[in-house]
Structures are given as C-alpha cells and as structure tokens.
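First comes the structure, then the notes that go with it.
Of the protein chains in this complex, all but one are displayed in their positions.
== chain A ==
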Amino acid sequence: MTDRQPGTSTAPGTTKGSEPRDPSGTAEPNRGRTLLRDIAESTGAVVTLAVLAALALAAVLIAAANPEVQRTASYVFARPSDFLTAVWEAVWSAYSSLFRGAVFDPQASTTERMFRPLTETLTASVPLIFAGLGLGIGFRSGLFNIGAQGQVVLGAVVSAYVGFAFQLPALLHVTLAVLGGLMAGALWAGIAGALKARFGANEVIVTIMLNSIAVLLMSYLLSTTAFKRPGSNNPISPMLDESAMFVPLLGDSFRLHAGWLLALAAAVGTWWLMERSTWGFKFRAVGANADAARTAGTSVRAVYVWVMLVAGGLAGLGGVSQVLGTEGVLQEGVAGSIGFDAITVALLGRSRPLGTVLAATLFGALRAGSPLMQTVSGTPIDIVLVVQAVIVLLIAAPPLVRSMFRLPAPGSGSRLAKEVAA
C-alpha cells in the first residue's frame, strides 16, 4: 500500500461508529471504505491477472499434491523428464477436466451432454449473481455487509415454505415464493440497516451475528413438524410443488432455469438503480463521503436502511434461486457458502453489475467444473477454494498484482468522490 495516491491515503483521524461527526465535511473515509474503493477501482487488467496468477499458483499445488509427481521428484536430477512429464500431466488433467466440467465436454456421449457443462456453469452462477449484486450495492454505499449468507438462508427458507406448504396455480405459486424469499432476505438485512441507522451499530458485526442466527433458525425449523417431511424423521423438507419451481429454459435434460434470466434482469435493474436513479446517486454519495452527502441534504440514515433492504432482497433471491431452481427441497446446507462466495464475486466484479455477472460466471464455472476435476483427475476439491482465496488476496492488494506484473499505477481518486466534493 505504499504507492497509494495522496487523495485516498488513510488519515490517523479515522472516524468511529456509524455517523462520522467531523464537521469539516472533508473527513477522510475510514480504512474499510478506502479499501473497498481501492478494490472497486482496480482495473480490469489487475483482475484478469489476479485470476491467472491464482490459477498458476493452484497449478503448483495440484502438482505438489500429485503422488506421481512426488514419486518422480525423488530422482528429478537423474531423469528430469519423468518429473516434468508428471507435473504436466497432473496440471493438464486437472485443468482440462475442469474445462470439460465447466464449458464444453468433447468426450461426452451425446451432443446434449457436450454442451451441458456450460449450462451447469450458468446455473451455478445464478445465486452468486443475485447475492453478489446485493453485496456490490452495499460496498459502493460504504456498507460492509457480511450478512449475505444469512439473507440467502432466510430467502431459501421462506420460498421453500411457500413452495411446499401451499397448492396454487403455477404462475402465482412461483411468484409468491419468489416474493416471499425476497422480502425475507430484505427484512433480515433490514435489521442490520435499522440498527446501524438508529443506534450506530457496526454493520459488520451485526450481519455476521445474523448469519449464525439464520443458520440455527433453519436448523430449528427443519426439526419442527411444519417443515419436516411427513413420515420421516430427517431434517429435510417435503419436495416443493412443481408449480413453485422455476421453469427449465432448455428442456428437462438441462438444469438451467428461468432464474438465470431473472438474475440478468436484476443486474440490469441494479445498474439502473445505481447509475440512473436519484436513490442510486444518494447511495453512491454516502459511500464516497457520508459527511459531504449529509451536508448536501441526503438523509444518511435512510440510505443505510434502504441499501440494506435492497441488498438483502437481492441476497434473498440468491437463496430463492437455489431452492426453486435446482434443489427443490430445503435441507441443512442448502445455501452452501453462497453468501460468502458472493463477497468474493462482488469484490472481483468491482461491485459493478456487469463485473458481478462475469465474476459469478467464473465462480459458477469453478463450481460446475470441480466435481469432474475431482473424479477424473483425483484433484482435491479444496484446490478450487485455494483459487478463490488467492483471487481475493490478490485483488485486495492491487499494488501487489501491479508490482508482480509491473503495471503502472492507476490515475488518482474516484470520479464520484470529485463529483460529490464539487
């Protein structure tokens, strides 16, 4: 962080609590916001290089974990060709099977199966798009919302309940299930927004705690008769009604569902909200400089609440798409780690809608490809987690990537900061 531009340097007088009271109106943003803005401003080149560097580092680990490589390494100087061949084969088989599982499988038995991997990637990206969009809005508004996981869980719980507990006509049923999940996520996040606006409670801590509460709430609900499948003692809900499920887009042999279109629509909607609407301008103004925004007449408290409601609603839709799109049932772990992966997705997508969609698709590809990578090449699935983690590490420190690849430093501070300051 040595080559930070003067305009974004962290001042010692970082403000505490939610509402900065510095009357000068030129208070430096706090450290977290500066980091968020740094990441948001990292260039496409940095992001691409971070992904490539992560894949390269993972390749080293794949090779190191491979038993054949370990065996040949013991005599690498006697016959290096064995070692190099083993390394090449380990890395090639891992990444080629990842590709086969995520994009296109030339070895599949039918044409349908050849193209299925790409649709699986898109399917896996849907919940990440929703949750990532929500988090991106928060990040750009200066709210470090770690609570997407809890909002995803709540969205999944409510939409699943609507899905299996009611018998309704098709279109109405799925609409109600979607709205239920959306509102559940919004309200869950709204708790954190309201606590921050009213009492200055730190949204990081509140949302993390709400995550735990949401997960345990789901566990509890799954142990009640209202949620348990009749005749079974397992904590698994009844199957959802067909009428509540998203329709498949490409027929029954593909899992890609209408939720993907909804996710793309949400991305366009988010773009409009943030770039074209008055509220979006207020959101961004508060994110850039809350004091200046307040001086300009924006109710910062109202913004906090609205940002959390919108972000939570989108994250809730992530849970909805998981339940109504692919799973069709509510059970422990149905939300996986979507809420946490989405943080990475939003950061990688630089909190912009298009970037988020692309980043979610990349993560969807990693997720869709990893089973085949695991079964065909025996590569541990944890490698995928390493790739994701390294990507975060690298984009969280843009100067590191720049120095690794000798990129020039970017131009000074954000446009918006100037816009607001002006």
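To be clear about the criterion, a contact is a pair of C-beta atoms (placed from the backbone, for glycine too) under 8 Å apart; a residue touches a chain by one contact, two chains touch by 3 or more; residues count from 1.
To be clear about the criterion, contacts and distances are computed from a predicted model.
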Report summary line: Omitted chain per UniProt, picking from "BMP family ABC transporter substrate-binding protein", "NADH-quinone oxidoreductase subunit K", "TonB-dependent receptor plug domain-containing protein" or "Fluoride-specific ion channel FluC", is "BMP family ABC transporter substrate-binding protein"
**Report entry** Of A:D241, A:D291 or A:E327, the one touching the omitted chain in the full complex
**Finding:** A:E327
Report task. For the chain that's not shown, point to the residue among A:A65, A:M209 or A:I236 touching it. Result -> A:I236
**Report entry** On chain A, residues whose C-beta touches the chain left out of the figure
**Finding:** 73-79, 82, 101, 105, 108, 113, 120, 124, 216, 219, 223, 233-236, 239, 255, 322, 326-329, 331-338, 367-368, 371-372, 374-376, 380-381, 385
